[in-house]
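All protein chains of the complex are present and in place, except for one that has been dropped.
First chain written, first letter: the chains are A, B and C, and each begins at residue 1.
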Amino acid sequence: MNTEPYQSCIEACDACAAACDRCASACLGEPDIAHIAKCIRLNADCASLCRFTSAALARESHLAPEFCALCAQICDECADECSRHPSEQCGTCSDTCRICAEVCRGIWSQ
Amino acid sequence: MNTEPYQSCIEACDACAAACDRCASACLGEPDIAHIAKCIRLNADCASLCRFTSAALARESHLAPEFCALCAQICDECADECSRHPSEQCGTCSDTCRICAEVCRGIWSQ
Amino acid sequence: MNTEPYQSCIEACDACAAACDRCASACLGEPDIAHIAKCIRLNADCASLCRFTSAALARESHLAPEFCALCAQICDECADECSRHPSEQCGTCSDTCRICAEVCRGIWSQ
Partner (left out) sequence: MNTEPYQSCIEACDACAAACDRCASACLGEPDIAHIAKCIRLNADCASLCRFTSAALARESHLAPEFCALCAQICDECADECSRHPSEQCGTCSDTCRICAEVCRGIWSQ
């Protein structure tokens, strides 16, 4: 078990970034793209902010808690949007975003 | 002249990211690293947040103004630290960070 | 005029990344997404590789020439795909990718 600082939040951010990229990629194959474009846009914001936050946590940046606060907000927004779509990828992404939001808030409120 | 949305802020963020990466790289060659380690750490935060923000602006993310607000804050912090060091790279980086902070605040306050 | 090492290649990579992100964002609003999905996928590869390469050039990484070689290849591929679509964003993106590919090859062949 990895006991490095912030390890569980790094893992949550990495998992969320992968789920968002997978969701966007699968959504691009959906027939009704107009319906799903907002989801793909939020996936891009969320994936890249999660990777940015993960890196800042690994560097133990003194700003990591602030980055986590913003990350939690975007994760929640992405989860809300994905939860409105019945596809499997959106369901997985929504769940993974909720977990990441919660773990990030845990860093912020420490 | 490129008249795309957010173009001047994208350019300011890209210039700031490059200045921060160059500053960190040059600072790694300084003899008294203990003196300069904080600068290198802030360079890493600032460079990666500027690249993240630049990408969000190019995507015209609806969250771009919020990302710019955070980016302005980190740019100011990096500029403050760099302005305390007499090296050429720190001077250039500090100036470039100040410009980026100002342009980002312009997006935020729109 | 900025006379730092690799400056023109950094600028070409940054411009290409922004053009790719803008192209993907505009393509998401197109009615026939099935037609344009491959373009959006290549935009994502090209934008993120250009930002990665730009950062490596700013750090004066000893591996920068190898990163530029791969970047040139992806830029060409993205330009080829975009050139098959008549939209304004694809035209701009294709042109910007061609320039970036050429500048990156210049670093590689030095």
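The rule is simple: a contact is a pair of C-beta atoms (placed from the backbone, for glycine too) under 8 Å apart; a residue touches a chain by one contact, two chains touch by 3 or more.
None of the values given here were measured: they were computed from a predicted structure.
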Touching partners, among the displayed chains, of the absent chain: A, B, C
Omitted-chain contact residue, chosen from C:Ala26, C:Ala56, C:Ala79 or C:Cys104: C:Ala56
Residue among B:Ile40, B:Ala56 or B:Ile74 touching the omitted chain: B:Ile40
Among A:Ser25, A:Gln73 or A:Ser87, residue touching the chain not depicted: A:Ser25
Touch list for chain A against the chain that is not drawn: 4, 10-11, 14, 17-18, 21-22, 24-25, 47, 51, 54-55, 58-60
Where the missing chain touches chain C, by residue: 41, 44-45, 48-49, 52, 55-56, 59, 61-63, 66-67, 70, 74, 77
On chain B, residues whose C-beta touches the chain left out of the figure: 25, 28-29, 31, 33-34, 37, 40-41
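Just so we're on the same page, only the chains that are shown with their structure count from here on.
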Chain B-chain C separation of Cα centroids, rounded to whole Å: 22
In chain A, residues with contacts to at least two other chains: 41
